[in-house]
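Just one protein chain is left out here, and the rest sit where they should.
Going in written order, the chains are labelled A and B, and every chain counts its residues from 1.
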Amino acid sequence: MEQSIWIAILASGIIAGTPILLAALGEMLTELSGVLNLGVEGMMLVGAVTGFMVALDTGQPWWGLVAAIVAGGLMALIHAFLTITLRANQVVSGLALTIFGTGLSGYIGKSLIGLPLPVTFKPVFLPGLSNIPILGPILFQHDLLVYISYCLVALLWFFLFRMKKGLELRSVGENPSAADLAGINVFVMRYIFVIAGGMLAGMAGAYLSLAYAPSWLENMTAGRGWIAVALVIFATWHPGKAFLGSFLFGTIDVLGFHMQNFGILIPSFFLKMLPYIITIAVLILVTRETKTRRVAAPEALGIPYNREER
Amino acid sequence: MSAIPMVEMVKVTKRFPGVVANDNVSLTIDAGQIHGLLGENGAGKSTLMSILTGLYRPDEGDIYIKGKKVDMLSPKDAVTQGIGMVHQHFKLVKSFTVAENVILGMKDMGVLYDKTKIQAQVERFCTQYGMCIDPAAKVWQLTVGEQQRVEIIKALFRGAEILILDEPTAVLTPQEAKDLYKTLRLMAGQGKAIIVISHKLSEVLEGTDMISVLRGGKPAGSTKTELASEQELTRWMVGRNVTTHMDRAANEPGEVVLELDKVSCLNNRGQLAVQQASIRIRAGEILGIAGVAGNGQTELAEVVAGLRSIESGTKHVGGVDHTFSGSRDMIRAGVSYVPEDRLGTGLVPGLNAVDNYILKSYAQKGWLINWQQAREETQDVISSYDIKMANLFNPVKMMSGGNLQKLLLAREINADPRLLVVVYPMRGLDVGAMAAVRKLLLAEREAGKAILLISEELDELFALSDCIAVLHRGEIMGVVHPRTVTVEEVGMMMAGKRMLEQHAV
Partner (left out) sequence: MLYNLLSGWRLEKRGTVSQVMMVVVPLLSIVVGLAFAGIFIALTDKNPIDVYLLMLEGAFGSAYGLSETVVKAVPLILCSLAVALAFRMQLWNIGAEGQLYMGAFGATWVALSFPEWPAVLVLPAMAAAGFIAGGIWGLLPAIPRAYFKVNETITTLLMNYIGILWVDYLVYGPWKDPKGLGFPITAPFSEAAILPAFGVTRIHLGLAFALAAVLVLYIVLKYTRWGFEIRVSGESAAAANYAGMNYIKNILLVMFISGGLAGIAGMTEVSGITQRLQHGISPGYGYSAIIIAWLARLHPVAIVLVSVVFGGLLVGGFSIQTSGFPAATVAMLQGAILFFVVGGEIFMQYRLKWVGKGRSA
């Protein structure tokens, strides 16, 4: 009896962690190219509302997903243009993106609040995998988007640490001047990976509105975009660790609801505070750690690249 | 020696807003030749080489490689032409391995990177040129000399036939510099063309075959090295005869101003940067610290200035124990500090000259700042020290290196300190500015101040110091008198050989 509750909690943890994971993977790519994009929350919301809107119109959640990815990418394009071409302050530009995205999504979504979505992403059973005791229900009884997120983790790891292009990406974030001289086009790389980050953020938002909830509510991301940004830091820009971190967060998020089963009665507001408090705590612990060890942020993160100023 | 020169730059001109960086410059480099490119800071050497490496396009003039005219639109074209460059500030990704740095950006290496191929190639360079390095080592773990080797390997890996080195010996000990030139000679022997950009006359006179001098963007003279003289080269570089000899009055040193007793401290990564260092400086005395950059000099200066805590040992200024004093107390104790990082630490780039002038003195007079007075004081200083700036209220980052240094020194000297700590003061300055700085330091010495001078230029240390201490891996290898020791002996100490007998100080 006890075990099945834990399995249920961990399984919900995977689902709850998926949007954070997707957004974090996106932001990771962006930051590895040397650009800080704090607009994740805004991009997720725009992705969520666009995905919902298109899914509702076309009756097909996959079209919604595609639309969300495009929308996220377009939002990121604004940030890319401001920070890469116009060399604007990356922190403020990202904040502008969040504020604008939050506003835009609320504006577009006004008429969509509370509407039900007839066709959503449903869990898909994988032959063999879904039936493994314990791990099966936790990892393999979810919808396709979750499986896609697993693939993305593996793909990104392989790309970053085994492929030449991944090496080039990392060099752009560490020492853009060296990369430039090695013949790598720093601007193009940064544009590509900032937009890719936006696309993943859009996908993360779509997951919320098309699979997790599924519905549209203003501000439905509730800070998940920010948790994703923090997650990139604790995962030390490593996809595998991002997966573990998002799983941890997802589990903490859902733990609240299940607390009642254990007879622990905590006012719901404090449970809602938990993810934010834990994020702050972990961020402090991990930042302390990374300062002493050699693993740290990409050296050129947040600094605009200007070929003449050397 | 082939008849057709390897590189020919003909009547090259490059203009930037407000300045002609290269004016009708022609340069010929033969295969198998080590060619020295000499000139002051701002003479146009870097610009010329940037054109050769495809970073800039010339406004006028042509470039011929092996007799064929080439039009280079980007650094990639230069690489295709067989031109490779080793920059003064290495373009390496510190967190990557040597192998990863070498193959970064190479086109025909496939989608995944093949470590064995690189291994084989690197080993070949080892036997061919005596440049050995572990391909799996992370760059941040290597010494500066080794990092430079990686840069050279990078260029060779891309098939460089023409190798350009920008101030290569700035970060090497005298012995390492000799080794480097040996390697370059081997490469030249294999038919490569080598260009060395330098401002060090002695090095260029020793190691090159041909020398070309630039001054103010224009060609100032070219000669075979065996026919060149120091006087002639200096005249070409500066345009007039310059006396490099400074008259140093014999001084009676006064009482001890600074005393460090077995001081140790850590660097930013928590490792021991300075170990058991003991030095003593008297009033009216200049103590020079010699050593290759990265051996604890910065940390030592920071310890004296109160910016770094002391792990063990004691520090006394004017007889008073200041072992645990921070920067504010040291300023009050009469210690002035001209840091290595002029623009960033010593001066705030985004603030104007007035703000920067009162950077330390603002704390002296109560709650409010008297801007009127501050402006007047700054104005006085600018005229008396002959500092050139467009506008008193412009951010100082717009000022040139020499003027920045003068402003910094003016502020530190005007604070009337007991002890002046100066780190790499001549870096990046032209001959005129260097002479001015030297004069200022000697004047302070005459006025009875104690000076701690940290520098990489042995000539400068020998000319200015009363004593020289050599720092290697944070330890003082020996304290010597410049009159009774040779450059070679100091060079050996810099490389780690301790002095067997102390010359009487």
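The rule we apply is simple: a contact is a pair of C-beta atoms (placed from the backbone, for glycine too) under 8 Å apart; a residue touches a chain by one contact, two chains touch by 3 or more.
These numbers come from a predicted model, not from an experiment.
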Contacts of the hidden chain among displayed chains: A, B
Residue of A:T50, A:S93, A:S149 or A:T251 touching the missing chain in the full complex: A:S93
Touch criterion as defined above, residue of A:L10, A:A67, A:L139 or A:I233 at the omitted chain: A:I233
Contacting the left-out chain in the complete assembly, out of A:I192, A:A222, A:L244 or A:M259: A:A222
Listed residues B:G130, B:G159, B:G294 or B:G344, member touching the removed chain: B:G344
Residues in chain A touching the chain absent from view: 38, 42, 78, 81-82, 86-89, 91-93, 95-108, 110, 218, 222-223, 226-227, 229-230, 233, 267, 269-270, 272-273, 276-277, 279-280, 283-284, 287-288, 291, 307
Interface residues of chain B (partner: the chain not displayed): 17, 55-57, 73-74, 305, 307, 326-328, 330-331, 337, 339, 341, 344-351, 355, 358-360, 362-363, 366-369, 371, 390-391, 394-395, 398
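Note that in this section only the chains that are shown with their structure count from here on.
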Touch list for chain A against partner chain B, complex: 162-165, 167-168, 170-171, 174-175, 177-184, 292, 294, 299, 307
Touch list for chain B against partner chain A, complex: 55, 75-76, 79, 85, 87, 91-96, 100-101, 103-105, 107, 109-113, 140, 270
